[in-house]
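For this view, one protein chain was removed and the others were kept in their places.
Take a look at chain A:
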Amino acid sequence: MIGWINIYAAVYDEQAAKSIFDFSINSGKQLVWIGTAVLLITVIMVADYRLFDNLSLILYGVFLLILLLTPFIGKEINGQRAWFEIGSFRLQPGEFAKFATALALAKFIEKPSFDLSQPKYQFQALLIILIPISLIMLQPDTGTAMVYTAFFIMLYREGMPQKYYVIALLFIAVSLLSLAVENNLYIAFGVVALTVILILMGKKTWQRIVSFVLIGIAIIAYSYSLDFVVSKLPSHQQNRIMVLFNPDIDPLGVGWNVTQSKIAIGSGGFWGKGYLEGTQTKFDFVPEQHTDFIFCTLGEEFGWIGSLVVVALFVALLIRLVFLAERQKTRFSRVYGYCVISILLFHFMINISMTIGLFPVVGIPLPFFSYGGSSLWSFTILLFIFIKLDSHRIQLLGRMN
């Protein structure tokens, strides 16, 4: 436990220092956020551990209500109504709904009868996840909504059938391929070839052959329909997808963010340019650099070594969390633990991927690094509720018994 608090502290401190010196205007605010985050930690640690268990469904309900209201009373920024304005600070309910959803999921799955191999329970879990997603899509905030799909990682651990994941991965692979490869004919040939090989390798029963052929045809049909679907997407999302596969398509326009982000990170070299020596980030070539593109500052000023440290810290934190989750005595804590892992992993993976051009640009922050009160608070709450639960794992068990 001390180990990963240290990790958190290290990451935390760096963020604080960076804020103060790098972004003089935002650093003050961020210090306030950090201060209040510490306060939140204290509250969570002092509060009765049973509170989270008992309040979970109520919290979930409250946040769903807030999310429902957000599109109507939220402040419009960049065409989204995802923010509440309280004084000079702005809060993003979509961020906080994460831990409420996690608690609700844990509460549901905790029931001894809950079995994810049964469609009934699969549907229940899906519903808990889909409600906040659809509410957030109303704002619309695709990035934040996407984060909720991360709960499927937790569901996987809790027994969601493996075949869904295989199908999903296949689906993603085919999607990427048909977007990346200009001519869908190549994919069609590939699928046909693969199908033939699979048929020849296994038993040659009629049933099997027919099902393989049908799957093959479905994949090809999907691959062709995807281009059509993409052309129906809003243009800014189309552009983001196009830029992913060809960032130089329009380096001054739609490709600007990714191109500049890659330049900033790429110019860092092995050792980096040194603290505060970054030219790309300091001179605003990278947009949104204190929020979603914070990793650029790091990559430019601390180079590959700095990236290595941060990535390693995240990986270590996540693996540490897996071990912690596994040692929980109650299913509630374990599920919640995996929810934390899922959310953190998703943010970490997608955020860094988008800054280096591996993923389309979606507006999700890097946990504990990006500037912004909502995300800092929500990650703090998310993580420390789990720490609190972990510290009481013996008592929890006793209560259960």
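One rule holds for everything that comes next: contacts are C-beta pairs under 8 Å (C-beta built on N, C-alpha and C of every residue); 3 or more make two chains touch, one makes a residue touch a chain; residues count from 1.
One rule holds for everything that comes next: contacts and distances are computed from a predicted model.
Undergrad: What name does the UniProt record list for the absent chain among "ABC-2 type transport system permease protein", "HupE / UreJ protein", "Oxidoreductase" or "Penicillin-binding protein 2"?
TA: The chain we cannot see is, by its UniProt record, "Penicillin-binding protein 2".
Undergrad: Have a look at A:K98, A:R157 or A:K388 and name the one touching the chain we're not showing.
TA: Checking the options A:K98, A:R157 or A:K388, the one contacting the hidden chain is A:R157.
Undergrad: Among A:N239, A:S307 or A:T380, which one touches the chain that has been omitted from the display?
TA: A:S307
Undergrad: Which of these touches the unseen chain: A:G94, A:G299 or A:P367?
TA: Final answer for the missing-chain contact: A:G299.
Undergrad: Tell me which of A:A37, A:I187 or A:L345 is the one touching the absent chain.
TA: Touching the chain that is not displayed is residue A:L345.
Undergrad: List the residues of chain A that touch the chain left out of this view.
TA: Touch set of chain A with respect to the missing chain: 153, 156-159, 260, 262-270, 279-280, 282-285, 299-300, 303-304, 307-308, 311-312, 314-315, 318-319, 322, 325-326, 341, 345, 348-349, 352-353, 356, 358.
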